[in-house]
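Once you've had a glance at the structure underneath, I'll fire off some questions.
Here the complex is missing one protein chain, while the rest keep their positions.
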Amino acid sequence: MKEIAIQENMKSVIAPLSENRMNEKAQDGSFMDTLKDAIGDVNRLHEEADQAVRDLAEGKDANIHNTMIALEKAEISFQLMMQVRNKIISAYETIMRMNI
Amino acid sequence: MGSRGIFGETFSILEKNLDLRSLRHNLIISNIANRDTPHYKAFDVAVDEEMKKLDGLNREVVRMVKTRKNHLGPPGTAGESPEIVQTSDFSTFEQNADGNTVNVEKEMTKLAENNLLYETMAQIIRKKFQDLKIAIQGGGR
Partner (left out) sequence: MNFIDALQISASGLASQRIRMNVISSNLANSNTTRTAEGGPYRRKDVVFSSQPLGESFQEAMVPGVDGNLSEVKVTRIIEDPRPSVLKYDPHHPDADSNGFVRLPNINLIEEMVNMMSAVRSYEANVTAVNATKKMALKALEIGK
């Protein structure tokens, strides 16, 4: 029952934004895998953003819009991950309170 | 897994459009700067044609931007670069005696049009990012 409550919580965060994977994973119940994938995505996007910034700074053939887009993607994915983490923590705290 | 998560294929399309328009911009700039250079041939890239090439391919990450050295592109896109053609859609008597094919009025028009479309795409991407941020931050209440 507690798993279901957590799932509902997660869905309410992820559903408005999800494209494909995330929705399926949440329904499967393996939201920790979702979080791990999200972290992997965040990492990759941050590395791409770093590379884009380096390209621009070194004067190598980088367009400004590529750099800005890479930076934005990294930031948004990071924000999403933080929100997911916050949701998990608050859901966990809710459950811990219920145990009494 | 090449999925981009919350960034759908619209983003890829917009990014590719921005890349193409950026390239087209530089070609037009080059044409304008060389309008008095003898034997210079004007170049252009057909953005709409290149965008159509997206259909049928793996629509995600079809970036024609030069990738970093040693970085393999996604399958099906390696080695694909946009087709740059010599503009030849004017009658021959408009060609200058010295072999220069730049029609400055046309180039200026193309410059304005391309500029406007670039800014439009950039604005759209900006809006989409804003919407995503709102959804992320406001969705938790």
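Labels A and B are assigned to the chains in the order they are written; within every chain, residues are numbered from 1.
Quick note on the criterion: a residue touches a chain if its C-beta (ideal position, glycine included) is under 8 Å from a C-beta of that chain, and two chains touch if they have at least 3 such contacts.
Note that this is a predicted model, so its numbers are computed, not measured.
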item: Touching residues on chain B - with respect to the absent chain; value: 18-19, 22-23, 25-30, 32-38, 40, 43, 65-66, 69, 81-82, 84, 104, 107-108, 111-112, 115, 118-119, 122-123, 125-126, 129
item: Chain A, residues in touch with the chain not shown (by the definition above); value: 59, 61-65, 68-69, 71-72, 75
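Criterion: only the chains that are shown with their structure count from here on.
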item: Chain A and chain B: spacing of chain centres that average the CA atoms, whole Å; value: 30
item: Footprint of chain B on chain A - complex, ascending; value: 12-13, 16-22, 37-38, 41, 51, 55, 61, 63, 65-66, 69, 72-73, 76-77, 79-80, 83, 86-87
item: Complex contact set, residues of chain B against chain A; value: 1, 3-8, 11, 15, 18-19, 22, 65-66, 68, 122, 125, 129, 132-133, 135-137, 139-140
